[in-house]
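Beneath this line is the structure, given in structure tokens, with notes to follow.
Of the protein chains in this complex, one is absent; all others appear in place.
Now for subunit A:
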Amino acid sequence: CVGINLRYRFHVSLLCKLVSCFGDRAGQFFSSGHTNNWAVLVCTSRFWFNYRHVANTLSVYRSVKRLGIPDSHIVLMLADDMACNHRNPKPATVFSHKNMELNVYGDDVEVDYRGYEVTVENFLRILTGRLPPSTPRSKRLLSDDRSNILIYLTGHGGNGFLKFQDSEEISNVELADAFEQMWQKRRYNELLFIIDTCQGASMYERFYSPNLMALASSQVGEDSLSHQPDLAIGVHLMDRYTFYLLEFLEDIHPASKTNMNDLFKVCPKSQCVSTPGHRTDLFLRDPGSVLITDFFGSVRKVELTMETINLTDPIDAESGELQKEMHTYADQLPVSEIIHQKPKQKDWHPPDGFILGLWTLILLVFFQTYGVKHLKHIF
């Protein structure tokens, strides 16, 4: 019945738009304040028994892609490979539901950071934009001051920290400072932070930058629990909070008008066993006026025009250069040439510090023992 209500609302709002809104299109254009959407989805756990964290991240990836954010605007970080893991009885699939109903891995997934690349350093570098110059575009968060960013983290966490790959942690202070850097560099317009770990609410306690809204799956002192195991695969498939979040998001479509207050109600204590928390005091707008699609979907505002533009002719390959000499394929294993190959001349390098120091020491000891008067005999 929730679906029917949404559809009814959609038709009413469409009628309203047709009747009244041709004039102030420019005003509507900037009412939400953002012009592009980005998503950074991170799974920080390694090993096969943490299958559910990868499934969590891929469910959010799937929803975000379905609602319109393209792959070029999604930075997906998965710390381990579950789909093609040798323990997976159905390769190239990651299921989110018992009985293998929904394959969230899909057929056209693009993972930007995988395996050992998912580290605290890389995560913070993506957020702040301080990446080495040769990093490809798909691995960068190229947001500007009109971008709405969705950040989703999942894994194992504790009071004030999140564990990355069983070897390092990120603390809530570091995260808050990274967001402050993003604010000062004008890298976001509004930011929605969702975390699904044990004691997740501790991660947003320290935020102090404006326009941040945060959701967590459990309060400090509580554990986030997993949903259900699958006997064929042998591990738990999803965490409870993200499972009900996925169920909620499956009802959202690109034109839906559901707002954040509905998102705060996802997974009450009766379903989640832990108490989900949220924080909106740093957010300037009222959460009731923020649409789900402001963060999970993508802005597609199209303006039609009848103007024409002239395109130049393509540059033709010059046909004048005729190579005179005949080319040949190289010999793949020229045995005689290899046997008579001259050894490579090693480049001469000046002696490094250690050798110089050693010789200085030897000379010093020599002159110490035998006296300086011998110097004139040598030089």
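Quick note on the criterion: contacts are C-beta pairs under 8 Å (C-beta built on N, C-alpha and C of every residue); 3 or more make two chains touch, one makes a residue touch a chain; residues count from 1.
Assume contacts and distances are computed from a predicted model.
*Asks:* UniProt name of the unshown chain, from "Glutathione S-transferase omega", "adenine phosphoribosyltransferase", "Phosphatidylinositol glycan anchor biosynthesis, class T" or "Protein YIPF"?
*Replies:* Going by UniProt, the chain not displayed is called "Phosphatidylinositol glycan anchor biosynthesis, class T".
*Asks:* For the chain that got dropped from the picture, name the residues of subunit A it touches.
*Replies:* So the residues of subunit A touching the missing chain come out as 29, 35-36, 46-47, 81, 83-84, 90-93, 105-117, 132, 134-139, 146, 165-167, 299, 301-305, 307-309, 311, 313-318, 322-335, 338-339, 341, 343-344.
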